[in-house]
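In this view, the complex is presented without one of its protein chains, the others remaining in place.
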Amino acid sequence: MSARAATIRVVGRTSRIPLPALAAVSLVLVTTAIAFVFFVAPNDANQGFSQRIFYFHVSIAITAYACFAAGAWQAFRLLWKRDPRADLKSYVCVHQGVIFGTLVLLTGSIWAKISWGRWWLWSSDQLVLFLVLFLFYCAYFMLRYSVDPGPQRANLSAVYALFGVVLIPVSFAAIRLAKDIIHPVVFTLHGPNFGGWILVTYCIAQVAMLVLAYTLYRLELVAKRLDGRLRELREVLA
Amino acid sequence: MSYVRDVGALARKDLLLELRARDTLPAMVLFVAAVFVVFHFALPEAPSRLETVGLLWIAILFTALLGLGRAFVPEREQRTIDGLVLAPCDRSAIWLAKSLATLVFLAAAEVVALPLYAVFFHRVGAATLAAVVLADIGICAVGTFLGAMAVATRARDLLLPLLFLPLAVPIVVGAVGASVVHSPGRYLGFLALYDALFAVVCWASFEYVVSE
Partner (left out) sequence: MLVARRLGRSYGEKRVLRGIDLELPSGGFLVVTGANGSGKTTLLRICAGLAQPTEGTIERTVERAQIGYLGHEPLVYRELTAFENLELYGRLYRVAERRERIGMLLERFGLWEVRHERVASYSRGMTQRLAICRVLLHEPELLVLDEPYSALDEAGAELLDAQLAELHRERTFLLATHEPARLEPFASGRLALAA
């Protein structure tokens, strides 16, 4: 089989939408989102220009949740349907989730610095929840790299990914409950009141982030699959 | 019914192993006492009652981690996990039995730790005791499960705290809340919910942790 045919077979298995088209679409969407955020959306009455980072912060946060949920779904498919390809999909989803999660923490920190002059706000539910999840999913990678590739690693990773998705609502509830015992602080991150152009801008930003995440997911999946195929070929030749 | 008997047989084995080895429980008791001493020196000002409650829960959490790291060591070192996996019993019985045994050890350590805390710092209230019971269940259920996972990796006990602490955050919130607030019902309820939810998840997925 020629190299080109082999590559096409690998890529073709991934999905119907070709990757270059997907990349182009996400580029367009992200550019549109940036344009809307900086030029179209109105200034916030209280926080002014600095508040625009909210659009990215929240859309990236929702995207990260979606990645973790997708990772858990693939994990469930691995354990229930015994689909061995789901392991790689689950891993890539979680990986994307962690990347976007890091961005959530960064954008949140920047927003906090701009709004309140401090790099971290324990009073922000979103930030604290993401910190806990970030630590949780970083441990996912430590777990994964500490086991040799094989069915056991796939099983352990899948179980842990499922734990993560159960942890998200539980942690959220916990952080809300914690508000009553931790001394209340006035510093919080407020989003604007939704309406009109603000809603439109937010929706564009959200769709852009989701498509971007999906593009990166597909990209990494192809790369990892090619990697695996190369390894297989090397073994056959050995 | 036979499930209960399997759990009983396995739990009996775990308790017997610890009674013979006599290393984990004394270590946990000594550890918690030492941690209290460190707390005293680590806080420049005499802490309020509320602050020391937090310290109590930190102490309990890390003492539990000490014990949890050892939970599956005999199964790993002597590969006896194979023997248990081969047996016709439900794999989740292995987890449940180990959790119950660990719960007994943690409770035994706390029988010393709580009076010690009362002597060193402040009296322990009824709500705190209820929180201890509920938190212990969650800690042992989740911690034992993760201990089985950690022991299957190369990093072993290096990994267990990393896997466990993010999952322990809700337990800390519930436990500290119940110990501190005037009406602890909500926090105790939350702890119970956590226990039920994660116990079910652990019970359903332990099969996949021990199968290769």
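All chains are identified by letter, namely A and B, in their written order; residue positions are counted from 1 within each chain.
The working rule: a residue touches a chain if its C-beta (ideal position, glycine included) is under 8 Å from a C-beta of that chain, and two chains touch if they have at least 3 such contacts.
None of the values given here were measured: they were computed from a predicted structure.
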item: Of A:R118, A:K179 or A:R231, the residue in touch with the unshown chain; value: A:R231
item: Residue ranges of chain A at the interface with the undisplayed chain; value: 148-151, 231, 235
item: Residues from chain B at the interface with the omitted partner, ascending; value: 2, 5-6, 9-10, 12-13, 16-17, 20-21, 74, 78-80, 82-89, 211-212
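What we mean here is this: only the chains that are shown with their structure count from here on.
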item: Footprint of chain B on chain A - complex, ascending; value: 79, 132-133, 135-136, 138-139, 142-143, 146-147, 150-152, 155-156, 158-160, 162-163, 166-167, 170-171, 173-175, 177-178, 180-181
item: For the chain B and chain A complex, residues of the former touching the latter; value: 149, 152-155, 159, 162-163, 165-167, 169-170, 173-174, 176-177, 180-181, 186-187, 190, 194, 197-198, 201, 205, 208-209, 211-212
